[in-house]
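I have a structure here, written as C-alpha cells, and I will follow up with some questions on it.
Note that one protein chain of the assembly has been removed; the remaining protein chains are unaltered in position.
In this document, chain identifiers A and B correspond to the written order of the chains, with residue numbering beginning at 1 in each.
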Amino acid sequence: MPFENFDLTRDYLTHPREKTPVSTIPAVKGVDETQATQHARLPAGVIHEWLTTVDHKKIGIMYIVYALIFLVIGGIEATLMRIQLAVPNNHFVSPQVYNRLFTMHGTTMIFFVAMPIMFGFGNYMVPIMIGARDMAFPRLNAFSFWVSAFAGVLLYFSYLGGSGLYAAGSAPDVGWFAYAPLTAKVFSPGHSTDYWTLSILLSGVGSIGTALNIVTTTLCMRCPGMKLSRMPLLVWIYLVMGGLVFVTISPLTAAQIMLTLDRYLGAHFFDTQAGGSAVLWMHFFWIFGHPEVYVLILPAFAFMNEIVPVFSRKAIFGYPAMVAASVCIGFISLSVWAHHMFTVGLGAAGNTFFVFATMVISVPTGIKIFNWLATIWGGRVVFATPMLFAAGFLFQFLIAGLTGIILAVAPFDWQLHNTYFVVAHFHYVIVGGILFALFASFYYWYPKMTGRMMSEKLGKWHFVLFIIGFHLTFDFMHIPGLLGMPRQIYTYEADRGWGTWNLIASIGVIFQIAGVLCFVYNLVSSYYRGKVAGPDPWDAWTLEWSTSSPPPEYNFAVLPTVRSRRPLWDLKHPEDPDSDYEI
Amino acid sequence: MSSASILPLEPSGAQAPWTQPYRGTVGMACLIIAESAIFIIFIVAYIFYLGKSLTGPAPDQVLEVPIVGTICLLSSSITVHLAVLKLRQAKLRAFTFWLAGTVILGTIFLLSTAQEWYRLIYEKGLSLQTNLFGTTYYSLVGLHASHVIVGLIMLSLTLLLALFGRVNEHHLEKFDTLSLYWHFVDGVWVVVFTVVYIVGR
Partner (left out) sequence: MSFLRKRQSAGFSRGAIGRIIVHGVACAALAHSLPARADTPMTLFSPADPQAQSIYGISLFVLAITLGIFIVVAGLLTYVLIRYRQRPGDEKHEPAQIYGSNQIELSWTVIPILIVVTLFLTTTRVILGTEAISKPNGALEVTVIGHQFWWEYHYPKLGIVTANELHVPVSDDEHPTYLEMTSADVTHSFFVPRLGGRMDVIPNRVNEAWIDPPQPGLYLGQCGQYCGTQHAKMLLRVYVQSKTDFDAWVKAQQQPARRDFPGDPAAAEGERVFLHNACINCHTIAGTAANGRFGPDLTHLASRDTIASGAVSNTPENMRKWIDDPNSLKPGCLMPSMHLDAHDLDAITAYLTQLR
C-alpha cells in the first residue's frame, strides 16, 4: 500500500523501506540493528512535527521545498516578462506591472530561491558529512528558517498591501538593487518599498542565523578524526560561504535599516535634497551585492566538488588547492564591488583598482575549473543525470565567467553596463551555473533524502529540454546587449534591431518551463514510485552515504571516526586507503 | 592497517581525546563578526557625511564628550571579566557582586546617553530629521545603545538567577560567552567614541 510505504511523517526508523536488505557496507548494519519501533502518527501530528521540528534534515528539506515554490513563482514572473518583451512596443502588461515583475523576480530569485535553497542543502548535508547528529544550535536553525519563510510571504503580501489594502496590486517597483533616491518616500509613495526593505531585512536575519549555525557546526561538531584538513570540500566551502554571509548580509541589513529610518522617521541617509548621497547607497548595496553572488556560486562549486569526483570515479584533484581557492575567492570578492559602478564617475584610479581586483578573481576560479578537468582526466565518467547537469555546469560557467571578465574591462562596461549583456551574463552564471549545479545535486542527493531514486529517463528529458531552453534564452540575450538594449525597460523601439533576438529568447522559456515541469513531476512521482535507493546508490565516498536513506533522526547510531577525506573509500578499499596519500 | 580500524562507524571512545572549541564561543564570535560589519557601515556613513550637512547644528557646536558614561562602560568590561574569574573559581558571592557591578555601570552609561539625547533634542534642537549629522549621529549612537540594552537585559537576567542561587560554575562557558558579547559592546564604544567625539568634533 503506497501510503503505508511512503509516508514521510513517520519516524524514519520504523520506515518499511529500511527493512530492504540493501546494506552492502557492514557499518550500515549497525544502524539497522538499532531500529526501534514506534507507532504511526496521525496527519495532524505530522504537520505539528514539521512545524516544530528542529531536525536539521527536516529544516533543510523545508528550505528546499520553500525555495522551489518561489522558483516557480519567480519563473512565472520571468515568463510574463519574456512575453512582454517578445516583440517591440508590446502592450501585454503595463509599465508599472512590468517594473514590479522584474523587481519581484530579481528579489525573489536571489533572496527566496537561491539563498534558501543553498541553506537547505547546507543544512541537510553539512552535519551529516562531518558525522554530526545535528546543527550546533537546532532551535536557532528552526528560528532562522521561519524568519526567512515569513520574509518571503511578507514580500508577496505587498501585492495586496503595497498601498493599503484598497489599492491591490502594488508590489515594489524599484529594481532589485533599488537605487536611492528612487526608494525615497517622494519617489516611491505608498508602502510597496517598505515591504521590500523589511522582507529583505528579515531574510537577512534568517541568513545570518543559519550561516552562524553552519560555521559553528563545522568548527565544533565534527566527528572524531574529522580534522579540518579531512573535511569534504562541500563543508569547507560552506564554511567560507558562512563567513562571507556575515560580512555581506550585514552591510545590506545596515543599509536597509538606514532606508527604513529614511522612509519612516524622516532621516536623510539617502536624501539627495538634504545633501545625502545617492552613490553611498550604491556602495552599500554592492558591498553586499557582489560578495552575495559568490555566496551563491560557492555552494554550486561545492556540489560540483562532490559530484564530479564520484561520477568520474576519482578523488578530487588538488584538494588543498581547492580549499585555498575557495578561501581566496571569499576574500577577493570583498574588494570588487565597484565593478557594478564603473559608470558613476569613480575616477580613473578607482576604476583601475576595481578592474584589477575583479579580474584577479578569475585566477582562483580558474584553478577550480582546471582541477575539475584534471579530476575527470583519466577517470571513468558515468553519465548519470547528476553528471549530465554537472557537465552542463562546467561549460556554461566557463562562458559566464568569461563574459564576467568582459564586463570587468571598465571601458567595455561603459557600453555594456545595464544592458542585456549584463542580464545575459548573470543568468548564465545563475541559471547555467547555479541552477544546473542544483539540478545535479537534486538528482544526486534525492536518494539520500527520500530513500528513492529519481527517474533517470525523466531526468534526461529534463536535462535536454532545459539545456535547449537555457541556450535559446540566454545565449541570444547577449546580442541585444551588444546592440545597446538597456535592461529594466518594459518595451523597446522597433527600429533598434533587437526584436528577433528577444523573440528567440522568449521562445526559449517555453522549453525551460517544460524542463522544470519534468523536474517537478520527477520529484513528486519518484517519491512514491522511485526505485528504492539503499544507503549508497552512487558508490560514493563521503559520510552521508554510510547511513541509511533517509537517515534516522540522529543520523548515526554510533558516531563515526574517520581517518581520511574519503572514509567510505577506505572502507571499500581497505588494501589501498586514502589516508596513505593525503598530505 | 586492518580494515576494521578504518571503519567509519568505529565507536569514538577508541580514539585519542578529540576536542573542539565550545560552540557558544564560536557562535558568539560569528555574531560579533556580523555585528561588526553592521557597525562598520554605520560608521562609514557617519564619517562620509561629516561636514556635509546643509544646515546646522554641527557636531562641534552641540556635542559634549560623555566622559562619565564612557568610564563606566569601559570599567564594566573589567567587572564582567572579574565576574568570569570568580565564577571559574566557583566563588559565587564574589561573582554576584561583580555581576551586579557590571549591570550598574552599564545602566549608568545608558542613563548618560539618555541624558545626552534629551539635552540634544530639547535644548539644542537636534533630531534625526534635522540634518545629516543628526541622522547619522542618532542612528550610530542609537545602534550602539540598543546593543547595550540587549546586553543589560541578559546580564540582569543572569544577575536575577544568581541572586536566586541558580548560577554555578557549570554555567561558566555560557557566562563566558555572554561576557564576550559585553566586551564587544565595549570595544565598539571605543570606536564610536573615537569617531563621534574625537575625530568628528
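Please note the rule applied: a residue touches a chain if its C-beta (ideal position, glycine included) is under 8 Å from a C-beta of that chain, and two chains touch if they have at least 3 such contacts.
What you see is a predicted model; the values in this text were computed from it and never measured.
> What are the shown chains in contact with the chain that isn't displayed?
A
> Pick out which of A:490, A:519, A:538 or A:556 touches the chain that's been left out of the picture.
The missing chain is touched by A:490.
> Which one, A:171, A:391 or A:518, makes contact with the chain that was left out?
Of the candidates A:171, A:391 or A:518, A:391 is in touch with the missing chain.
> Among A:107, A:216, A:333 or A:351, which residue is in contact with the omitted chain in the full complex?
Of the candidates A:107, A:216, A:333 or A:351, A:351 is in touch with the missing chain.
> What is the set of chain A residues that contact the non-displayed chain in the whole complex?
Interface with the chain not displayed, on the chain A side: 94-96, 99, 173, 175, 179, 181-182, 187, 272-273, 275-279, 312-315, 317-321, 342-345, 347-348, 351-352, 355-356, 359-360, 362-363, 366-367, 369-371, 373-374, 376-383, 391, 394-395, 398-399, 402-403, 405-406, 409-412, 414-419, 479, 482-493, 495-497, 573, 576, 578, 581-583.
The definition used in the following text is that only the chains that are shown with their structure count from here on.
> Could you grab the centroid distance between chain A and chain B? Build each centroid from C-alpha atoms only and quote it in angstrom.
Centre separation, chain A to chain B: 33 Å.
> Which residues of chain A touch chain B in their complex?
26-27, 30, 131, 136-137, 208, 211-213, 215-217, 219-225, 242-243, 245-251, 253-255, 257-258, 261, 265-269, 274-277, 280, 284, 287, 543, 546, 556-564, 567-568, 570-571, 574, 577, 579
> Would you tell me which residues of chain B are touching chain A in their complex?
Touch residues, chain B against chain A: 1-3, 5-12, 14-15, 18, 20-23, 26-27, 30-31, 33-38, 40-42, 45, 48-49, 52-54, 128-129, 131-132, 135-136, 139, 143.
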